[in-house]
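Below: one structure in structure tokens.
What follows is subunit A.
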Amino acid sequence: ANPSDLTVVLSEELDVVEPCMAARSNIGRVVLQNISETVTEMVPGEGLKPRLATQWEDQGNGTWRFHLRNDVSFSDGTRFDAKDLAHTLTRLTSGKIVCETGAKYFGGFELTTQILDDYTIDIKTVPAQPILPLLMSTVAVVPNEAPEDKFITKPVGTGPYVFDEYARGQHIKLSANPNYWGEQPAVKKATYVFRSDSAVRAAMVQTGEADIAPNIALQDATNDKTDFSYPNSETVYLRINNGTAPLNDTRVRQALNYAIDREAFIGTILADGTLIATGITPPSTLGYDKDLKPYPYDPDKARALLKQAKADGVKVDTEITMIGRTGNFGNVLETLEALQSMFQEVGFNVTLQMYEVGEWNNFFSKPFPTDKGPMMVQAQHDNANGDPVFSMFFKYGSDGLQSGVTDAKLDKMIAKATAESGETREALWGEAFRYIYEDAKDVLLFHMVGFTRVGENLDFVPTIKTNNELQLSQISFK
Partner candidate 1 sequence: MNHLLETKNLSVDFHTAGGTVHAVRNVNWHLDAGETLAILGESGSGKSVSASAIMNLIDTPPGEIVSGEILYQGKDVLKMSTEQRRQLNGHKIAMIFQDPLSHLNPVYTVGFQISETMMARGVSRAEAQERTLQLMERVGIIEPHIKIDAYPHQFSGGQRQRLMIAMALAFEPDVLIADEPTTALDVTVQEQILKLLKDLQQETGMGILLITHDLGVVAEVADRVVVMNSGEVVETGLANDVYRRPSHPYTQKLISAIPGSGELAQPLPDSTPNILEVNQLCKSYGNFHALQNASFTIGEGESVAIVGESGSGKSTLAKCLLRLEDTSEGTALYRGKDLLSLKDKELLKIRRDIQMVFQDPTQSLNPRMSIFDLISEAFVIHPDILPKSQWKSRVAELLEQVGLSAQHMSRYPHQFSGGQRQRIAIARALALEPKLIVCDEAVSALDVSIQAQVINLLTDLQQKLGISYLFIAHDLPLVRDFAHRVIVMRGGRIVEQGTVEQIFEHPQESYTRNLLAASLHPDPEVQQQRRQERLLETA
Partner candidate 2 sequence: MTTLVTPAQATPTHPALTTLRMLWRNKVATAAAIFVVLVVITAIFGSSMLEDIATKQNLRGRNLPPFDFSKDWLYWLGGDALGRPLLARIIVASGNTILVASGAVFFSLTIGTLLGLIAGYTSKNLSQAIMRLADVIMSFPSLLLAVIVLYMLEPSVTNLIIVLAITRIPIYLRTTRAEVLEIRKRMFVQAAQVMGASTLRIVFRHILPVVFPTIVTIATLDFAFVMLAESSLSFLGIGIQPPEITWGLMVAQGRSYLTTAWWLSFWPGLAIILTTLSLNLLSNWMRIAFDPVQRWRLEIERK
């Protein structure tokens, strides 16, 4: 192959190559910032940066004004302007197609746009969204011509690459966009292929059939020279249904937390570099309280707490079902089996049930089944966008779809923080994190790391973003 060509082996085939689905990580990796660009861009370690917008300001009242670049055109030759952005947003929120990005980031509020001139646009949200510029970093812009009620099959974007072809089951091909507004990338042609088996992906980089294999399993990351670990923004935790006895007792929940030897997982079942979590979002998130110490492994304390609770009439030996999702992350089964035995060690009566995702969903999202008794659901949460607002609401708000918590106090804290911005917001989130941690609302476990195998001829270091996007323009050859 040509030395400027690159092959990426992905773990999953793309269902569609639709920019509005780019919030789904496998699609995002191909589309985001390669084919389609976003309005703003979250750069790890640096914060929110301009991309298609040059600057933005809060007009108050829930309105944000965005100034767009005026030197950008789509790969089909049409110019990019405010109309395209307005159309992109309508597409996301109209409901004529249901998009991942829309459903994930643009639910729960009203959004209207007003075009001031070709390169200036006002976006108003009710209720106000202080983090709208951040949300705009998830919006992959499509041209005005993109159908509103149908998915795109041949995406057209402003990005450094042009979509060439998708041979189903075989590959996707991109090539450098000669008319790109920014710098020309080093990689001229990119091919994406799909292999579900991690060992095969790793082998492909080894044999030179591929250059990058994001997302290989811990077991396969055996070569220090080529295999990079990076925090992948996923946090593993056990969601506790706080409503059912004995899990409605704080002491019992704390005992669960104390029962776990979290350290023991790291470097064994889970990769070195995995962090122990004290919050549901990665430490880089706004308001994450870095001073919180993880619950130490203290089986005696756990037993003591249980004893106390028992003395108060809490039925601590009720059977608790731990529900796991098969294949959720590498070694999920081992992790849960280990947890189970740790719980049992301190006197809990925990049974483990693994379900495939379709069924697991029934336990994870409301309405929760009522006939199952006390439950803990293992889940993995991904929030790479730097603000905990959605995580907080969905995972801990009383109305949150996956929340096992009904706590008026916490609801208030979340509402307050959501409406604020800047440092106040940060402080308020910090409080919420701490409150959740101290009341042991759930069993927070780990911030995970992912592994990417990168061919030795490449100059590329994966980051936390690599989970959701893989900017080809950042890759160069040695």
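Selection rule, in plain terms: all candidates are chains of the complex that A comes from, given by their letters.
Here, a contact is a pair of C-beta atoms (placed from the backbone, for glycine too) under 8 Å apart; a residue touches a chain by one contact, two chains touch by 3 or more; residues count from 1.
Here the structure is a predicted model, which means the values were calculated and not measured.
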item	value
Chain touching subunit A (counting every copy) in this complex, out of 1 or 2	2
Contact footprint of candidate 2 on subunit A as seen in their complex	198-199, 217, 219-220, 222, 261, 264-265, 268-269, 325-327, 330-331, 333-334, 336-338, 340-341, 351-359
